[in-house]
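Shown below is the structure under consideration.
As you look at this complex, bear in mind that one protein chain is not there, while each of the others sits in place.
Now for chain A:
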Amino acid sequence: MKNTPKTITMQVTRFRPGEDEAPVVQSYEVPLRKEWAVLDGLNHIKDHLDGTLSYRWSCRMGICGSCGMTVNGKPQLSCATFLTDYAPGPVRVEPLRNFPVIRDLVVDISDFMEKLPKVKPWLIHDGEPPEGEFLQTPREMDEYKKYSMCINCMLCYSACPVYALEPEFLGPAAIALGQRYNLDSRDDGAEDRRDVLASAAGVWACTFVGECSTACPKGVDPAGAIQRYKLTAAVSALKDYLLPRGARR
């Protein structure tokens, strides 16, 4: 660490509604410490240099999904992105792309919040619930576990050029969460979700850029979930044409 600089420049995008016509870049010098993430740098700015800087954060451990930002052009969780990886700097911190900016690094994710319930991301069970626990084997859980790791951090939406160009696209996380329940052995709601997931704004809008899976900090692989559902939707549509009603499921 002998030759490592003691500080690093953080170039932070600021947007103060009513004050700024468009976002502007403001530079801050923050201490460069081995254990400091980008979020620690922002907290240092907020606490010691400029208390007006706005950004979201909560858990500091990659669980809450609040602190997604664009760091040097890539969507990242700022709590899991270390300043030393960008030394000697500067580190460019911008709001997540593809969302309206409310203030500084705070984006408006209302669009996602409106879309998410459309895929009915909850267990839909036909008939009576079982007495006691709803048993499931480890193999049955493995079917959907990967998709259940989503923390709604919006990095996948920020990385997706389809969402940027076609805002009506349901989006990677919402579809992956729909699949999470479709693949759950306790769920009977696949048919209820089909109209939304298999629509033009659903999986068929995805052109498999694959950046959603690259950006995902939890290994959810939304792109895989979408391609997998495309096959499911195509087979279901074929069954609708070829099979009698009783034999379709």
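Going forward, a contact is a pair of C-beta atoms (placed from the backbone, for glycine too) under 8 Å apart; a residue touches a chain by one contact, two chains touch by 3 or more; residues count from 1.
The rule we apply is simple: contacts and distances are computed from a predicted model.
A.B. asks: As a check of understanding, state which of "Chemotaxis protein CheA", "ABC transporter permease", "Fumarate reductase subunit C" or "Phosphate-binding protein" is the UniProt name of the chain not shown.
C.D. replies: "Fumarate reductase subunit C"
A.B. asks: Considering the whole complex, which of A:Thr84, A:Ser185, A:Thr214 or A:Ser236 touches the chain not shown?
C.D. replies: A:Thr214
A.B. asks: Looking at the whole complex, which of A:Trp57, A:Tyr86 or A:Phe99 touches the chain that is not displayed?
C.D. replies: If we include the chain that is not displayed, A:Phe99 is the one touching it.
A.B. asks: Tell me which residue among A:Arg92, A:Lys118, A:Arg186 or A:Lys230 touches the hidden chain in the full complex.
C.D. replies: Result: among the candidates, A:Lys230 touches the missing chain.
A.B. asks: Taking the full complex into account, what residues of chain A touch the chain not shown?
C.D. replies: 15, 17-18, 22-23, 73, 95, 97-102, 108, 161, 164-165, 207-211, 214, 221, 223-224, 227-228, 230-231
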